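Right, I'll just put the structure down here and ask away after.
As you look at this complex, bear in mind that one protein chain is not there, while each of the others sits in place.
Then we have chain A:
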Amino acid sequence: MADSGVTEGPDKKEEIDRAKSEGKELTKEEKQRLRKEKKQQKKNKEKKDDKASQESEKEKKPLSSPPPASQPPPQSTTQKAPSAVPAPAPVSVPASEAPVPADKPAKSKAELKAERRARQEAERASKQGKKGETGQQAATSKQKAPPNELQPVVKRLPEHIQVDNPDVLKKLAKKLERQQTPGQVADKQIPLRMDYGYKVSLFSHLHQYSRKAPLTQQVSIPSTVIHPAVVRLGLQYSQGIVTGSNARSVALLHAFKQVIRDYTTPPNEELSRDLVNKLKPYISFLNQCRPLSASMGNAIKYIKKEISNIPSQCKEEEAKSKLLNCIECYINEKIILAAKAIAKSAIEKISDGDVILIYGCSSLVNHILCEAFEKSRKFRVIVVDSRPRLEGREALRRLVQKGISCTYVLISAVSYVLPEVSKVFLGAHALLANGYVMSRVGTSQIALVAKAFNVPVLVCCETYKFCERVQTDSFVSNELDDPDDLIVTRKGKTHLKDWQEVPSLGLLNLVYDVTPPDFVDLVITDLGLGMIPCTSVPVVLRVKNVDQ
């Protein structure tokens, strides 16, 4: 039993990898199997019998999966990218990687050989893929290919989740150097923002910046390299004056409008190509001030597309006014009208006597509630808030100003308050392609507790926030805010003032988390779709891509 298990081991892994690369959502059994596999890798050789029983379970798998004839070619292709393959495994995975080398002496020789072979293939493949992954836990890759195609996709990891890899950082610095606006002196370039403070090890692959060290320190004061509107925007992002997905997108488009207005095509250049190149350094600058949101990414994609679609014989003035018009239309359609449409659908779901729970400050949810109140629905609202941002206070202010009766609690009281809640309305930062909802940290907890109490959870999200990323946990791709925000002064004492001097202390200020679709009952969105289940997001994305 053990021997067969040994030889089958690497095969099973590759099967599962292949299934993953095909984009099929892992079924529950497969997920469980993965989890079990990792767990047994953690445990010592004493649990060999468990492993054996699992192997027997796994043996059934090759019978049910596609014919073995197709195994060799897909195997070779999957072997190319096993390290880059998304391993959206639960938290135990990063921890399990560490004990794996420790387990080595306990395993048998043949198994060791097989593992070594697999690891060598993995390293070779990753070197081919131009990303060094030396035994560190892989991050998700952006699956650009549609899920159905079975391609040998070499997935590249984005740099913003590889901060602890010094090679990647060096590459980023070089890229910023190269990205200076054309025609500029060599020493004027987009500055690189330094990370600040000790990062908790689970999140050491992400950037962590300090609000007290703004990027403008390194930019000349009458900023010539970067358009002043963009500098102002970057400053407003990093200081938190413009927060919230919609606000950031609108402010970004506003800044781009000013850039386009002040733009003049240099001689011998085409507007459609040159303007896009001009925008690249601005976007890297904004990215350094604060990592771009999914909605901003989509807006940028749209603008770039519009710019490249400008015919070359178009005069500059005409082209510029066309672009400005496009931006106006985009904002109008995707944000303002979308909000109206969503409000219309959502109001149907609000009945008299409802107790609605909201979390944090989502501009869309606030809009919906205000509209519902104007349409004379009788309801009351419970606003749940969390530190350190305490955005719920702003939501509370806006609702109370309208005249809605509100209750305010902190997130620790959610389970106390939920028995009296009839619906939960949540806003979203982005909706991922596998149906997960990415939103402010704490949202997944609210959804979880609401599920436990059988309270319906409705997520309101415009379609321009749907993004093609896939993520199943909040570790891989997230944003770390300034850790000093967690420091409070109560009664004159600041206990965490010297947190940097305590070597074993790390402050973690997460911004986003992902909620699985099992906890979300409905997504209310625009584009005539009304209410869709969470898992229909890839369908919407596909339809949108076909339309465009």
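Here is the rule we go by: a contact is a pair of C-beta atoms (placed from the backbone, for glycine too) under 8 Å apart; a residue touches a chain by one contact, two chains touch by 3 or more; residues count from 1.
Everything that follows uses one rule, which is that contacts and distances are computed from a predicted model.
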Omitted chain (choose from "Translation initiation factor eIF2B subunit gamma", "GINS subunit domain-containing protein", "ER membrane protein complex subunit 1" or "Achalasia, adrenocortical insufficiency, alacrimia") - UniProt protein name: "Translation initiation factor eIF2B subunit gamma"
Touching the absent chain when the full complex is considered, from A:S363, A:N509 or A:T525: A:S363
Selected from A:E391, A:E468, A:D482 or A:D521 as touching the chain missing from the view: A:E391
Touch with the omitted chain, as defined above, among A:S312, A:Q401, A:N454 or A:S504: A:Q401
Sole contact to the chain not displayed, among A:A118, A:L192 or A:A247: A:A247
Sites on chain A contacted by the missing partner chain, in the whole complex: 214, 216-217, 219-224, 228, 231-232, 235-236, 239-244, 246-248, 250-251, 253-254, 257-258, 261, 331, 335-336, 360-361, 363, 391, 393-395, 397, 400-401
